[in-house]
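All protein chains but one are shown in place.
Order of writing sets the chain letters: A, B and C. Residues in each chain are counted from 1.
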Amino acid sequence: MHIGFLGLGNMGGPMARNLLKAGHRLSVYDPSATAVAGLAEAGAQPADSPAAVARAGVEAIITMLPAAAQVRQVYLGDDGLLAHVPAGVLLIDSSTIDPMSAREVAAAAARNGNPMVDAPVSGGTVGAAAATLTFMVGGSEAQFQQAQPILSAMGRNIVHCGASGNGQVAKVANNMLLGISMIGVAEAMSLGVALGMDAKVLAGVINSSSGRCWSSEVNNPFPGVLENGPASRGYSGGFGTDLMLKDLGLASEAAKQVRQPVILGALAQQLYQASSLRGQGALDFSAIIRLYRPEDAT
Amino acid sequence: MHIGFLGLGNMGGPMARNLLKAGHRLSVYDPSATAVAGLAEAGAQPADSPAAVARAGVEAIITMLPAAAQVRQVYLGDDGLLAHVPAGVLLIDSSTIDPMSAREVAAAAARNGNPMVDAPVSGGTVGAAAATLTFMVGGSEAQFQQAQPILSAMGRNIVHCGASGNGQVAKVANNMLLGISMIGVAEAMSLGVALGMDAKVLAGVINSSSGRCWSSEVNNPFPGVLENGPASRGYSGGFGTDLMLKDLGLASEAAKQVRQPVILGALAQQLYQASSLRGQGALDFSAIIRLYRPEDAT
Amino acid sequence: MHIGFLGLGNMGGPMARNLLKAGHRLSVYDPSATAVAGLAEAGAQPADSPAAVARAGVEAIITMLPAAAQVRQVYLGDDGLLAHVPAGVLLIDSSTIDPMSAREVAAAAARNGNPMVDAPVSGGTVGAAAATLTFMVGGSEAQFQQAQPILSAMGRNIVHCGASGNGQVAKVANNMLLGISMIGVAEAMSLGVALGMDAKVLAGVINSSSGRCWSSEVNNPFPGVLENGPASRGYSGGFGTDLMLKDLGLASEAAKQVRQPVILGALAQQLYQASSLRGQGALDFSAIIRLYRPEDAT
Partner (left out) sequence: MHIGFLGLGNMGGPMARNLLKAGHRLSVYDPSATAVAGLAEAGAQPADSPAAVARAGVEAIITMLPAAAQVRQVYLGDDGLLAHVPAGVLLIDSSTIDPMSAREVAAAAARNGNPMVDAPVSGGTVGAAAATLTFMVGGSEAQFQQAQPILSAMGRNIVHCGASGNGQVAKVANNMLLGISMIGVAEAMSLGVALGMDAKVLAGVINSSSGRCWSSEVNNPFPGVLENGPASRGYSGGFGTDLMLKDLGLASEAAKQVRQPVILGALAQQLYQASSLRGQGALDFSAIIRLYRPEDAT
């Protein structure tokens, strides 16, 4: 297939490369000429604007952009995709944005004759490079069927979450819960150790009991519990605190729009903000445990 | 073995019966004559005081009492167990109490020449009846080895948590995390559904992603997600809100004693208190979701 | 003076009437023809668009609009005020919006040659009718001096808060604190009464001690403490829960933009959201106490 790809950053770059590896033909654009040049070297055809990608004869376009403002501009701007793309071309937005914006852009695409799905990802830069991302897809069943083969070249788990916007809904709901659970694990581990228990033994009990969760099993924040986790290498790598903050910001904003209280979710957002304020924005979000154990911080 | 058993309530009663079924000989006491009579009918030897149990020639004594005050009285009171039990008899306290009290009583037992472990349980009345409880055991390795065969007649998972008091530590830490996670799941599910997603689809995404936890998988609070869960039968049965409140009270009290902040833990305690205040104290703790979806309440 | 006034709702309507009473000549616009007709009857000159007000020969224009989106449209839209107003005309925005938007619009006004201040109010519809509002004004000293005589016809307390946007900053900071204090008073009063104390006696002690605040003295949420307060008339009138929610939403959004944690502020927002969810959105914000005393709710 001939596919357009806009947004070649830390996530989009490796995703586009995986499409090339899978044998697709790519037309790519990014405001950074260096990013475009890198993909061109790998075999993609460079374009000098979103409009140029839209008119390059592509069958589908994928966008991977930082936030809703860029998504609106790239799709809805005077010289944006919808102003130039032929009807029928499939549009896939893998940016993480608020569900309302996703639905607005998809509705505009529909009026333009373009099927569109929101397909935010989880799995981070490691998953992007290894083509093991999870895609949470919002759109009709037919749109999902159309997008799935393309997404499969970049991810392992392609989940249909229901109608337009629901990919974004699933992502913010899941990540809000993740952000809460991580702090819960940080508190439970800190409390248990403060009360005299060995951290590994406590993690073992929790993981075989009703407290178990992804954050206790796969990314336990207590140093030394998991030999290869971020907590055992000074919280470098992993899923950055500031990225978690972005997702919690989307969650609380979406909650406000539908007038749904999210008490622990909003509190978690503030605690990660406090962690970021202490200089931990670029560290894995599990570094939140240092709010509870300042002696661990350097 | 000849075993003493004190405390024959909703939990202790079925636990004692399982010891009888396993072939042990029992001497039992409870302030309720009815409870004692029930066990006597099942083959146990009734006693009319803790002291009488202590002097009945038992090799071990198990206690299952409501709170630390009763544990202190039964063990340390003027006419309590330690005043009457011969040195060498193994003492097992399966009550859920604060770790400091557990350690004080065990230290008094040691001065009396009695090995003692704290062995609080999880698994509820269903697990007590089916002999599938989890025991979290605090004591030396030798004491754990001594207690294990006895506990095995009442539970399936006997976990050594380290030195004296650590069984209690493991329980309060785990249950604090459980209480937090449940609210996190309640918020994430409520938010996702308010934003237009199907509850079962959302639960499916979460359970295959980084938000997954015991509360999302095994006891999802959203009505209809799990056909046999408390949420699908009006939150009857399960682990009562007021029992969760008791455990969160122990957690925040223990945290206070060791000067460890537990921000989400303390907030969760207050939210379950608010749930209890709305008449949900006897319902499964997952009924907390009604704070977020009052329209679900009858 | 000849003054333009846009936005003739519950607040703007009475404010405009006070300008007329003070002898000013008014040109007015509102999307609601009824609102415009009402002011015309009182002596104002009706206009059929913002542009018409801008070109009516006014010396100053006041806007009182629901949110930032309307402010941006009315000032910056293709047919908005800045496209039509002559340079030099003073612009006063009394809407409550986020500080960043206020600064952007004021910067655009400056480029257009128009001095502009943000001047959000407190005092509610009662203060608007009685001309006793407080205006929190952001702009240069010269701009403040220019705006003050006009604002004095509508309010009693005209406070210069510093440079552009700082009127909005003062309002969101003050109201966030107000929202927190009110919940604090609700909890302290509920706790004291639950522990057996008389509500009026407790309020008296607090008001002569270090817990005293506007919410304990002027708008005590406990029924019966203040004979004429909202709490003694079923929480009708006063400052609505949903208006408090709007201000807390602005506060947490502004905090996010400058990466400042506001832990109690964010939690307060969620608790008022929970209060609104229980049907209390139109009641005075002190009705939050019913979360703590559900028996008071009908």
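Going forward, contacts are C-beta pairs under 8 Å (C-beta built on N, C-alpha and C of every residue); 3 or more make two chains touch, one makes a residue touch a chain.
Computed from a prediction, not measured in an experiment: that's the story for all the values here.
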item: Touched by the hidden chain, restricted to displayed chains; value: A, B, C
item: Residue among C:G139, C:P261 or C:G281 touching the omitted chain; value: C:P261
item: Residue among C:A60, C:V74 or C:M136 touching the omitted chain; value: C:M136
item: Hidden partner chain, touching residue among C:A33, C:A107, C:V126 or C:V205; value: C:V205
item: Residue numbers in subunit B that touch the chain omitted from display; value: 249, 252-253, 255-256, 259-263, 266-267, 269-271, 273-274, 276-277
item: Hidden partner interface residues of subunit A, rising order; value: 267, 274, 277-278, 291-292, 294
item: Subunit C residues touching the omitted chain (full complex); value: 99, 122, 134, 136, 157, 159, 161-163, 165-166, 169-170, 172-178, 180-181, 183-185, 187-192, 194-198, 201-202, 204-206, 208-216, 218, 251, 254-255, 258-265, 267-268, 271, 291-292
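In this text, only the chains that are shown with their structure count from here on.
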item: Residue-number overlap at the subunit A/subunit B interface, same or different (half cut); value: same
item: Cα superposition angle of subunit B on its copy subunit C, in degrees to the nearest 5; value: 180
item: Remotest chain, subunit B as reference, centres from CA atoms; value: C
item: Multi-chain contact sites of subunit A, meaning residues that touch two or more partners; value: 255, 259-263, 267, 271
